[in-house]
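The structure under discussion appears below in the form of structure tokens.
Complex shown without one protein chain; remaining protein chains in place.
== subunit A ==
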Amino acid sequence: MSKYYLNYLDELESEAIYVLREVWAQFQNPVILFSGGKDSIVVTHLAKKAFYPARIPFALMHVDTGHNFPETIAFRDSLIENLGARLIVGSVQESIDKGRVAEERGKNATRNALQITTLLDAIEDNKVDCAIGGGRRDEEKARAKERFFSHRDDFGQWDPKNQRPELWNLFNGKHFEGEHFRVFPISNWTEMDVWNYILRENIEIPSLYFAHEREVVWRNNSWIPKSEYLIMDEGETIHKKKIRFRTLGDITITGGIESDADTLEKIVQEVAAMRQTERGNRSDDKRSETAMEDRKKQGYF
């Protein structure tokens, strides 16, 4: 006799597909925010399944800080070609050149916060009314309060204290001209779920997630990759280490961990045994207790 219940991964998959189809039904011009990281790759994979055998009906929007891992860009371009989807790029460099934002200075300067302006400009310029993201509630305490359908006012801001109640599976995406929504189909997934799903579905991910030899500097408790943007401090030295990345952001702020996990199976085993959160290696979250909440209110991913 067959069983009439789903295992948790099937249930999460089913929920995410439902959310993606709601987006398509409720919005005029939705896009997937694509960073090249595993979460947005999983969302894209789910979107492919949600509309099969039709093509994925969303454009992919990438906010390009200019401080990329070259591997991420190569991965992005090949994925776009395979999907036959449209790519929209918002360039932080352009925002700087136009004087919309000013570059941070100093050793710990990053373009992380500058992305907010570029992202909101790209959303406005392309008349996007819904940006689908790979954010998960287990990532960070501000994200734990995020809705599946999250309203943004006409300045792109999030008001965490005045969120729309979200009951059952009834998603209210109604909005006025100029406002938009952020939608998070994998809200209920944990890092472990994402990895188990990637393994189960055999989803292609950038080589950066697998253990590889790289030149790195020890800074803020993690291995920061050597790149043309890295400003070395006195006393810092370049090491050659076998590392991999648990999350992918800008090359300037994404720290690697020492690892021998060079297959998906080994990564899943390693993640299961981890005693640190994945964002523990992201210096963008370490700036203050409420770094994520503050950026999210302004319009961050």
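Just so we're on the same page, a residue touches a chain if its C-beta (ideal position, glycine included) is under 8 Å from a C-beta of that chain, and two chains touch if they have at least 3 such contacts; residues count from 1.
As a working rule, contacts and distances are computed from a predicted model.
**Student:** Name the chain not shown, per its UniProt record: "sulfate adenylyltransferase", "NADH-quinone oxidoreductase subunit L", "Phosphate transport system permease protein PstA" or "Glutamate ABC transporter substrate-binding protein"?
**Tutor:** Going by UniProt, the chain not displayed is called "sulfate adenylyltransferase".
**Student:** Touching the absent chain in the whole complex: find that residue among A:V101, A:A142 or A:V183.
**Tutor:** Counting the whole complex, the residue in contact with the absent chain is A:A142.
**Student:** Please output the residues of subunit A touching the missing chain, sorted low to high.
**Tutor:** Interface residues of subunit A facing the absent chain: 2-15, 17-18, 21-22, 24-25, 49-55, 137-138, 141-142, 144-145, 160-161, 163-170, 172, 174-176, 187-188, 190, 192-193, 196, 199-200, 265, 268, 274-277, 280, 289-290, 293.
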